[in-house]
Structures are given as C-alpha cells and as structure tokens.
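In this view, the complex is presented without one of its protein chains, the others remaining in place.
Up next, chain A:
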Amino acid sequence: MKQFVLGLAAALLMTAAHAEPTATGDLGLVIERATGSVLLVDQSDRAALARIEGLGDLSHASLVYSPDERFAFVFGRDGGLTKVDVVTRQIAKRVVQAGNAIGGAISDDGTLVAVSNYEPGGVRVFDADTLDLVADIPTGSKTIGLVDAPGRRFVFTMWDTGETWIADFARGTDPQITKITDMGKNPYDALITANGRTYITGLFGQDGLTALDLWDETPEPIRVLPGYGRGQQEMPVYKMPHLEGWAHTGAEFVLPAVGHHQVLWVDADTLTETGRTQTYGQPVFAMARPDGRQVWVNFAHPLNDTIQVIDTVSKQVIHEFKPGPAVLHMEFTPRGHEVWISVRDANTVMVYDTHSFEKLREIPADSPSGIFFTARAHRTGL
C-alpha cells in the first residue's frame, strides 16, 4: 500500500513537473464503489493511470462528462456531486446536494448538471462550472430515469406516482415543466434514444414499458409489450435491471425483461415485439456493441458471474463465459473493438476483444462497478 501511495505521489508530481498536454479522448473512469474513489484509465494502453479519492459513498454511482472531455460529474448514492478534473487528476469541486441520490445528466450545451434524488424526492439542477444550485424541482417521489434531451431539457420519472416530467431550460434557469401522468406502475429506470426522440421507461409494478415521443408537442404514453410476462411464473427480482446502457441494434431495441430469464426485442419504429431470447439469468444490462451486431448481457445475483453474447441477426446466444464473481458493468470502446468489464469480487477490470472473445488484460481495481469512457461526452442520454 505504501509503495502504491508513493508511486501515486510520484505520478502526480510528474504531472505537475512536465506540462505536456493531456489528451483525454481515450481516457475513462472506473467507479470503485466501496472505497469512494475513481480510477482513471487509459483505453489505448489498457492501463490505470491514477486513483482519485474522497468521493463519498459510490455504491450505484454513475457519471457524465463535460463536452470538452475534461471534467466528470460523479453522482454518488449519498447525494454527493463531485466534479473530477481528468487532466489534473484531482477533485475540482464537490457538494453534497441531497440525502440519497440515484443518477444524473448534463444538458446538451454542457452548462447544467441535473441530479435525481430519492430523498428528498426530486431533481436538482446545478451550474456545471460552479456547482451552484440553479433550480430545485421537488417531485414528492423517488425520482429515476433522469436523462438529457435536446433543447436544454431534462426528462425524469417518478417511482411512486408513475409520472414523467419534462423540464425545459431553453429560456434560462426557470424551467417550464410538462407533466405526463399514467406512465405505469413503479417505473424503475428509463432511457432516451441517441437521437433524443424516444424516451422509454421500464415498469416494475406491471408488465411492459411505456414510451414517449418527445418530438410530439404533447407526448402521450405509448404502451410497449404490455403483456410480455403474462401466463408465466414471475421470478423474484434480486436486482433491478438497468436501461441506461440500452441496446439499439439499428432496427430494434433489446431490453432486459423484469422477473424473467429473457431479453425482449422491439421494433424501433413501431415499438412492437419482434422476438425474445432466453438467457442464463435475469438480465441487468443488455448492451449493444456500438456497431449493433452483438448484445452483451450480464445477470442478477446469484447468477452474476456470467456474460452471454447475443448475435443480433440470428437473436441467438453465440458466446457464454464467466469472467468472475459479481460482473457489474460493461463499457465498449467507442468503435466496439474491445469491452471493459468490472468484476467486483475479483477486484479487477477485465478487457476483452469483442471479435475473438480473448481476454486481453486484467487491471486491478477496488470493488469496481461502473466504467465510463470519455466518448460518452458526445452522446445524448449518456
């Protein structure tokens, strides 16, 4: 440990001494959930560069990047919002903005950072430069599925009341809010398509999902797969699936089923079912390789040691392997040639070739969870 600290100190000193420019386009951050730190990684070198500590409770943490790929805004479970400078490898600013938070988003122009909170339920919006509070939007409910939408808007959904709100900041810092009721019972997460048009929320309290067409002047709930589990014995759900790493294969979406060992295929235009693939366990993430040819799926406890790869043309599982205990997250390189996988209980991030499935590298990390490459800076909804 001492050696590690010394090494880190030396690395930091070197950073200061050599004022060489830092290119951030192939960097990324890995959440180390138990130690409240993030690991700065280099995609090209497949290596860890530095550890940045002092970010609080990072269980279920996520982050977004500034448009210049220099700053990360890290959303901690304890309500902490931390701005990390990827270039100086330091915390630039940190506020504790609520008691219990679940995720965040950055506006399309990069000026506003929004955080969704369980307690007190609602969304708080901050100035991306200063982290000063800009707007407070109480919802009276645990708030989930917060995404950015084009036109300086944020969209989010309420677990308790089943409403989706659109907060429009186009005219400044006093948002115009549109409320859509009757989205369904207990929405647990949501996604927005890369073009910013379709918002889809998954439902825990009933079968199916609910979509909104954000190009519509007055968006109405559109039911998707309202009966996908009907007539089948539902299984206990030990881990809510995530939709944020949604899979869009071009013509179709691939979505994790809740309470079933399945992923569901939906036509992207008509939002009708086009197929189902039986999986090893209850899916947590179903993520498309950036070219859309493969979907990689991980699973809920206690089957969370395994990954399956599905071919999107045949909808068949073409590869299955066990990276190790507690596979929590996957992140593709922007062009999809590699995937980085966090294996929490092996304390390792594993790097795989997505064509040969060969393991290329293991990078030590403390209880790693989310992996976030800086290329996300340029994607709506990520």
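The definition used in the following text is that a contact is a pair of C-beta atoms (placed from the backbone, for glycine too) under 8 Å apart; a residue touches a chain by one contact, two chains touch by 3 or more; residues count from 1.
Convention: contacts and distances are computed from a predicted model.
Taken from the listed names "Malonate decarboxylase acyl carrier protein", "ABC transporter permease", "HmuY protein" or "Cytochrome c55X", the protein name that UniProt assigns to the chain not shown is "Cytochrome c55X". Here one chain is not drawn; of A:W159, A:Y228 or A:F285, the residue touching it is A:W159. Of the candidate positions A:K239, A:R293 or A:K315, contact with the unshown chain belongs to A:K239.
By the touch definition given at the top, chain A reaches the unshown chain through residues 1, 3-4, 7-8, 11, 14-15, 27, 33-34, 39, 42, 44-45, 47-51, 57, 59-60, 77-78, 99-100, 102, 118-119, 142, 159, 186, 188, 204-205, 236-240, 301-302, 325-326, 344-347, 363-364.
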